[in-house]
Every structure is written in structure tokens, then in C-alpha cells.
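Okay, handing you the structure first.
For this depiction, one protein chain was excluded, whereas all remaining protein chains were kept in their positions.
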Amino acid sequence: MDKTTRKVDGEIILFWALPFLALTWIVIFFLFPGFSPPMSPTMSADQVAAFYRDPENLPRIRYSMILFNWFGVGIITFLSLIVMQMKRMAHRTPILAYCYLGCSTGGPALFFLADLFWLMAAFRPERDPQLTQLFNDLAWISFTGQVGFIVAQCIFLALAIFLDRQDSPVFPRWVAHFNLLIAAAIAPAAFVAIALTGPLAWDGLLSFWLRNGAMALWLVVMTVVVGKTIYRQRTQEETAA
Amino acid sequence: MSLWHRVAWHCKNNPKIELWIMWWAMFCFYQLFGIVFALMTRVMPPPKPWWDHARIVQWFNDNHYGLLWGFGIIFLVAGITASMNALIAYSMTRMSVSRVFSYIYLAIYSLSTLPGMLLTAILLTVGALRPDRDPAIISWIYDAAFTGFVGTMGVFFIGTSVWMLAVLLDKNRVFPLWFGYLNICNLLTEIVVAPMWIFKEGPFAWNGVIAFWVDTLVFVVYTIAFITLLRRMIVREDFGDGPLPELEQRA
Amino acid sequence: MSNGTALNAARRVPGQIDIWYFVLIEAIIFSSYFITYMLYRVWESPLFLQSQVHLSQNFGALNTVILLVSSWLVAQAVQAAREQKFDAAQKLVMMTMACGVLFIISKIFEWSSKIHQGFEFSTNRFFSFYYFLTGIHVLHVLIGFIFLGVVIYQLRSPQRRSITVIESGAIFWHMVDFLWVIIFALLYVMR
Partner (left out) sequence: MSAIDKRLALVCLLLTGVTLLSWWLGNSHGSHAFALNAGITCSVILIAALKVRVIVWEFMELNRAPLRMQRIADALLASLIALLLTLYFSGRAA
């Protein structure tokens, strides 16, 4: 094989795209006026309409959500890198990797849906406030409540690590426990619609701060873990060659 | 041995544990799906398509907590659908057909969850979220949710056709031939349901005898059949207990 | 038939047993459609009778005869295949398919004349059932072409020629035939 281009090199390029993507996500988070502080679900239709009509907010909503539209789905590259590592694990079937792959399209598709609803709400803010509120509700429920795929992903990865029974496993054991912990932290957000106030509401402690905090932490920790693993893989392939 | 010990033993020693976990996940998901959609949210059997605004608002009010909690559960467990798609895709890798069949199945069914289930759940959750919303908008949500739920056809139609073709072509008889034919019945239901986009009452409406009841019965029979057959496939699978083939190569 | 149990050992399932399960399930599903049709017919009897006037009895009878003849042809084909006359069998299956094509062409003519007269799928309940039942049946004719195609593929090469598969294809085609017989009676002729 050609020494200069190993298969894993492509993965390393994809891996180093991640900090750039993460940077855009941070920008989106702070640019979107609905996140800092999170919009309250108790706002009336007129207040929601006024929020979108506010000349301070409107351009920030539009540009942040256009950015989100561009780069949000970029997470799939990272998730696919994890799939590649899962395929290296000592499993008898590829089924866990298939599960992870299935989830890695489902989750981002729902984020994308939320992004579209936000953009639609901002497209003609002068329309009937009831309609603006409807789009706003749809966006927040899709964004906050749709945690099923993320939770399942963490559990599938944890399972894969537990079942990876070899002398030098691909990921260390603690990554599995960490993923289960993150899954537990994200899970309550599924019940976001139960209340308009309190910790479960979409601006609440559990649904917004804990969930998004857990996802950010997951991203940071998994980046380090996956990065280390890919570089170790490269060294192994070099010595094997 | 207690149940807990048995489960622990299987996790440690059963070579088919990956498959069994996926099978049980699928099994539990369908139970949960039935409980949430039939008992908690009252989405199945569906309410009437000809109701006026006031009656629709009343339906949302009657089922307020059922909808919110029920779909909360669905949001939480939606990811399990991935495990059953993976199991079925895996079943196709065991057949004497090209891998392309399992990849098509995986791709189509990863997509199907969104229009077939989650979009309805999101819409109805938003509908139940604010009882004081304009009744005209609530009625729009209601229509969008039920037409989307009952009227999602293509993904299941193509997905079932691919599975059917794989089963009929398979020489290893992973699934019996009759199951291949049963797939034809299931994909025909996706055609039969189409008139629900045209009629607001009668046998072809979204709650009609033909478009809903007959189709749902066929789907239930089909689902029970493939859950049972997948179990049989896993039971027959023979991995042995030795080291994994790849690992031997690596060593 | 009198000493049926004694003969039971000599009896065999024609075709694959799997195709019979399929025929059973299809028969049950279609029965549910027929019963639904009858229910609505009883509830809205005058409407159904008035709308029925506009159907062409001649088309219906012609369709039935075409399908009966096609069934006869495919039954002969199976017989020929059993007697190792594979070329003859192939020709007979081709003729069966020609009958199927004829059936579909006559159906398209019938539908387009109805649409010209202003009777569409959503015109009234009777015509919904008319287009639904005939439509789903034509779909089965199309699926039948696939089955017959498999039969021809089997007949072509000496390496294949599995009698079981050939019989199964024929059984599906006969099912399409007998479903039409009931549809003809319910839609066109009954009062």
C-alpha cells in the first residue's frame, strides 16, 4: 500500500474538521437570541410575535439558524467516525454498528427540522402571531424533546464497549459508563411538553441546561477519546505495515 | 437461579447476546408502541376526520395528559427503532443475496421513523401543549398529524418490497417462503391506504374500515410473524463459543 | 371422494404450501373488502342501484370470460410441463399473459369511458368501491405477470423446471381469476 495515504488518514482529516464545526455550534448558540436566556414557554402569542419582529432579534435569528442549517448536520461526520471504531470492536455481528449508523441519521434530521421551523417563523414575522407561535412551539419541541436517538446512541455505544471482549479494547471501559451517564442526563428532556414552567419546561434546568450541558460535555470528552483512538490506530497500522 | 442471575450469565457467556438484546428491544418497543398509541394517547384507533373545530379542541382537552406523557415516552424510546432495523438488516446479511438489500433496508427505515411516527408525535404534542390556542390552528395540527401518520406510505412500501425480494431470492431460507408472500400483503396495505388523502368519511377515510382497520390487522399479523421469525433465526444461529474469527487472524 | 381418508396418503399439496398460505390471507383480506362493500350497499341501497346502471354489463362479462380462458390456458400449461412438453407449456403461459394484457386494456377502456361520463373515484360511494375493487384487482393482475414471468423463466432452462414453482405461479393466477368472479357478481350483476 502507498505509504503516504493510509485509510485512517482520511478519518484524521474528518476528525480535525470537528473543532471547526464545534466552533460554529458555539457561535450559533450565542448568536441565536432564543438561547441566551432560553425563551420562556409561557410567552403569549403576541410576545412571541414581538420577539421575532424585534429588529434587534430578527437578523440574529435568521443568521444563526442559517449557520445551523449549514453546519448542524456536520455532527454526522463525527458519529460516523465512532461507527468506524465500533466496527473494529470484537463483535460477532455488525449489528451494533448498524444501530449506531441508523441513529446517527435520525437525531440530526430532527435537529434539522427544528432549524427549519425557526427559520420559517422568522421568514414573515408580521403574520398572525398565532402562527408564529405555532412555528416557535414546533421548533422548540423538536429541538428539545427529540432525544430518543441521542439516548439510544449512547446506550448502543456503551453496549458495544461492554461486549468488546479483547485484550486491548478499542475504547476503555469508563467510556461506556460515561455514555450511560450522559444518556441518563439527556433522557428527562423527552418530557419537555409536560409543563410550561419548572425544570422540565423547555427553558428549565433539566430540559435546557442539563441536556445541552451534557451534550457539550459528551462532545468534548468523546472528541478526546476518539482522537486518541484514531492516532493509536494509525501507529498500530504503521508498525504492522 | 433467579432471573437477574440468568440475565447476567447470558450477558457474560451467551455468544448471541448482541442479537438477543436487539430482539428484546424490538419486542418491548412494539408493546410500548401499542400501549402509548392505543391506550395513552388514543391515536389508535384514530378519531374522526369529519369533526368540527370545537370537537377537535375537546378531543385534545380530553387526552391532554395522555398525549403529553405518552409522546414523551415515544420521544424517549424512538431510538429503539434503530435496533429493530439493524436486526432486520442483519437478517438480510445472512441470506444468499447481495449486501445491498440490507443497506437499502437500513437507509429507508432510518428515514421512516420521522414521517411515520415522530412528526405525528411532535404535532400532537404541540397541539396539546396550549389548549388556549386558536381552534382553527388546532384543527390544522390535528389534520396534519393524522394524515401524516396514516398516510405515510412510500417508505414502508419500498422497504417492504426490498425485504420481500430478499426473502424470495434467498436460498438459505433464513425466512420461510410464506413470509416473503406475506410481505406482498403488507405492501398492498400501503397502496390501499392512499384514498385517505381524498375522503373525509366512509370506508376509505383515515379511520375507515378498509383504510385503517383491515390495514392495521394485516400489519399486526405481519409484525407478529416477523418478530417470531426473527426469534427463530437467532435461535438457529450457530456461532459456537470459540474466539472470534477476525481476532484469530489478528493474533 | 367417498373413500377420502383412505386416499389421503396419496393426496399432495399442489405447488408450494407457502403459496397456499398467501392465497388464504389474500382471500381473507378480499373477503373483508367484499363484506364492507355489502354493508355500505345495504345502508345506501338506492344510491348503489342507481349508480350501477352506469356500469357496462358487457364489459364485466367480457372481462370474466377473458380471465376464465387465461386460467384454463395456464392450467393446460402446468399439465404440459408435467408431461415434459416444455415448449408447449411456454407458449401457453405466453398466451395467458396475452389474456392478462387484454384484460388490462379492456379495464383501461372501461375506466376511461366512465371518467368521460363524469364518474370518478370520489363521485359517490358506489364508484369509490368500483374503482377501489377493480383497481386493487388490476394490481393483482400486474403481480400475476411477475409470477407468470417466473414460470416462464423456470420453463426456459432444463436446469430449473421446478414443477412446484410452476404450479405455484399458476395458483396465484387462478386466485386472480376467482377474485374477479366475485367482484363481477358484486359490482356488476347483483341488485
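The chains carry the letters A, B and C, assigned in the order they are written, with residues numbered from 1 in each.
Convention: a contact is a pair of C-beta atoms (placed from the backbone, for glycine too) under 8 Å apart; a residue touches a chain by one contact, two chains touch by 3 or more.
Here the structure is a predicted model, which is why all the values come from computation and not from measurement.
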Which displayed chains the hidden chain touches across the whole complex: C
Contacting the left-out chain in the complete assembly, out of C:86, C:130, C:147 or C:188: C:188
Candidate in contact with the missing chain, chosen from C:75, C:95, C:139 or C:152: C:75
Hidden partner chain, residues of chain C it touches: 4-5, 8, 11-14, 20, 24, 27-28, 31, 34-35, 38-39, 41-43, 45, 49-50, 52-53, 57-58, 60-61, 64-65, 68-69, 71-72, 74-76, 79, 83, 167, 170-171, 174-175, 177-178, 181-182, 184-186, 188-191
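Please note the rule applied: only the chains that are shown with their structure count from here on.
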Far-end chain from chain C, centres as C-alpha averages: A
Whole-Å gap between the CA centroids of chain A and chain B: 24
Centroid spacing, where centroids are CA-atom means, of chain A and chain C in whole angstrom: 53
Distance from chain C to chain B - Cα centre to Cα centre, in angstrom: 32
Chain B to chain C touching residues, read off their complex: 176-178, 180-182, 184-185, 188, 191-192, 195, 198-199, 202-204, 209-210, 214, 218, 221
Interface residues, chain C side, partner chain B - complex: 16-19, 21-22, 25-26, 29, 32-33, 36, 39-40, 121-122, 125, 128-129, 132, 136, 139, 143
Interface residues, chain B side, partner chain A - complex: 11, 15-19, 21-22, 68-69, 71-83, 85-87, 89-90, 93, 106, 109-111, 113-114, 118, 122-123, 125-126, 128-130, 133-134, 137, 141, 239, 244, 246-247
